[in-house]
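For reference, the structure I am asking about is given below.
With one protein chain removed, the remaining protein chains of the complex are shown where they sit.
Up next is chain A:
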Amino acid sequence: MQKLVDKEIIAKQMSSRIIRNQMFKGLFFLSTLFGLLVLGVLFYRIITQGIGYIDLDFFQNFASRRPENAGIKAAFIGTIWLMVVVAPVSLILGVGTAIYLEEYAKKNKFTSFIKLNISNLAGVPSIVFGLLGLTIFVRALALERSVLAAGLTMSLLVLPVIIVASQEAIRSVPKELREASFAMGATKWQTVLKVVLPAAIPGILTGGILALSRAIGETAPLIVIGIPMFVAFLPKTIMDTFTVLPMQIYNWTSRPQTEFQDVAAAGILVMLVLLILMNSIAVFIRNHFQKRY
């Protein structure tokens, strides 16, 4: 039999192929290292600057003109208030939309057009959502600068992310499981509730928590709808005004006194810990409840 594969060429190429393999390994390692280094510097600066201000008083004091008395009580509690509105509103609307699009809507051009637009919305600058919130919730519905108005605006902002994540999770449930349920005479709703959702819930919750962490960190839409930065009281109902952590941090960083830079660093630290906590919950849910098929 005639041999078409020339062993000499293979031998000649071997070493350069292996070198190229090593080169790209190094390249990818360097890209990772770059990100890690920058992150490391950021952490170092924030921790050295802010750690001195973190004590019990920092959580118990309202904002103050004097850096040594300044605290994040209003902002911290305000963030929790915001989440109380954003979490249920965005999850219910988002998961509901995803279920409708994946399970009920006819698979036609119009549906794919809507799906495409939802993915696009996830990339719209947050300030645009702020303008939308200002027009609809603050002005048209006269909710003023309340927790409710801010919460609804933030819900709109994270809704596309939650919808897309939930769609992915629902789509990853094997179609064989739906067939098994339908073949036993189950209705669509029974199939969604008892088969699709239990299998999709880890993915939905992971996406949901990541979306909520985004809502915690956003400032722009809240500035647009006019949420105050200097607040020395706590909201009593969702119709009261309030402030949140990133707003408070933004306020501190824009002050002339250098001490306030350190207070801001302390605020950033609190927020980072909060975000790491939420993301850890997302990772935990993904690892422990994910079903493999």
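Brief remarks follow.
Just so it is clear, a contact is a pair of C-beta atoms (placed from the backbone, for glycine too) under 8 Å apart; a residue touches a chain by one contact, two chains touch by 3 or more; residues count from 1.
Just so it is clear, contacts and distances are computed from a predicted model.
Per its UniProt entry, the chain excluded from the display bears the name "Phosphate transport system ATP-binding protein", taken from "Phosphate transport system ATP-binding protein", "Thioredoxin reductase", "Galactose oxidase-like protein" or "Basic membrane protein A". Annotation: of A:Val5, A:Leu30 or A:Met184, A:Met184 touches the absent chain (contact as defined above). Set against the missing chain, the residues A:Ala70, A:Ile162 or A:Ala199 yield one that touches it, A:Ala199. By the touch rule set out above, chain A reaches the unshown chain at residues 107, 174, 176-177, 179-187, 190, 194-195, 198-199, 291-293.
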